[in-house]
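Every protein chain but one is kept in place in this view of the complex.
Entry: subunit A
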Amino acid sequence: MSDTKPEIAFVKPALPRAGALVLPLPEGTALVGLAAEADAATGGAITRGIEASGFSGRKGQATTLFAPGAGIGRVLLLGLGKPDELTPEDAESAGGALWPGVASATEVLVAADTLPPALAARMALGVVLRGWRFDKYRTTEKPEEKPKAEKVAIATSGVPAAKAAWKPLKAVAEGVFLSRELVSEPPNVLTPAEMADRCKALTRLGVDVEILGPKDMKKLGFGALLGVAQGSACEPRMVVMRWNGARKKGGQPVCFVGKGVTFDTGGISIKPAAGMEDMKWDMAGAGCVVGLMAALAGREAKVDVVGLVGLVENMPGSKAQRPGDVVTSASGQTIEIINTDAEGRLVLADVLWYAQKQFAPKYIVDLATLTGAIIVALGHEHAGLFSNDDALAQKLLAAGTVTGESLWRMPLGEAYDKQIKSDIADMKNVGGRPGGSITAAQFIQRFIDDGTPWAHLDIAGTAWSTKDTATVPKGATAYGVRLLDRIVADHDEDA
């Protein structure tokens, strides 16, 4: 195993005889259920602890009581906020927030017996999302530095209902983990060929996986993608993943397209050395699409979806593409290369063209760690959303709000498009610093057929995190998996 995460078990409410007991408590209510039982068993230690610590149940509040009695090692009091305002998202955040407080315990029981089973399942999702860890390459870590909690039991009054609710959530979590793992892998391990091989594993879930190599892509005329790849010793790949979960035949599929630059040196327009190691996650768009396909197939979503990823490495090798080169994309449009470090849009150009030609999608969403400009524009909380379709944009914005994978819409327009006019070709691949992420989106839009609803998510600021949040440990965030799973669930699945 390359990663670790706690196993979830749903159990009937019963007091543990050892380990950690988590008591999620709403604001301003008396202790009931397991919490009341624990209080009685410990001779009122919990009531005294609540009083002494000033714990009120406010949302996000957490207090630990050690050795309260009855053999229990510790009690973690977790504030849920006002009971009538508790949302599934809050339950999930609470699940994530409890993890750091119990990771060092060997046994963990979460007393979710007062919550509806569906919320208990959402809490479990929070636990695993936060408890995931990529420790494949840690060989000398001391045991005391590793989390001990391998299993987290969730006590619920409705075990079957909680298990039923958990099943699709677990599938989504697996998709998130796959995505995080791919993004975390170092670039000497995760080459385009290796990543394509890993996509093959999705066949186990019933996904049809097709891998195209350089010869296939040459035949298709992928001059833009191949131009990026030609400076690297690692061959490029395109992977097409099809999940046919719709009950009706002959409908239009939804297409998701990801930028997968497994390492981006910038090429001949090479990047500064400081921070270049971050460029291993320049395939996070593709990582998201692969994880999303795993999530949808894993929960057997009733929808036809095609995920496509363009996988290349951008290196300054002896055959590398140069600034000044003109390449012909699969669409026939020619591109003057001004900066070889604006390579993501070149990869997307060909893959998007293929997706539309081959699948005539109902709508198409691409994800890419595309520009530094989007970080300067928005920071790390919102990804940039560009779209030619207001209805699709609204759906994405709404899905972003409920999943916590937030989006902010950015403008498109003719005035920006003019910035990528070329003197020698149909367009150039950069439009200068002003509006840098907008001109990148304009470039991509030139490869979208009129009438195809399209959205482009610039995730350069959200794919990787330097600090922990409630449900996402620092590192690869898998941004987009839950967002796109949600938009499909809300709008595209057969009833």
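As a convention for this text, a residue touches a chain if its C-beta (ideal position, glycine included) is under 8 Å from a C-beta of that chain, and two chains touch if they have at least 3 such contacts; residues count from 1.
The rule is short, and it goes like this: contacts and distances are computed from a predicted model.
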Identity of the absent chain, which is to be given by its UniProt protein name, from "Leucyl aminopeptidase", "3-oxoadipate CoA-transferase, alpha subunit", "Amidase" or "ABC transporter ATP-binding protein": "Leucyl aminopeptidase"
Among A:Leu31, A:Ala193, A:Val326 or A:Ile375, the residue in touch with the chain that has been omitted: A:Ile375
Identified contact with the non-displayed chain, of A:Gly436, A:Pro453 or A:Gly480: A:Gly436
Residues of subunit A in contact with the chain not shown: 372-373, 375-382, 406, 408, 410-411, 413, 415-416, 419, 433-439
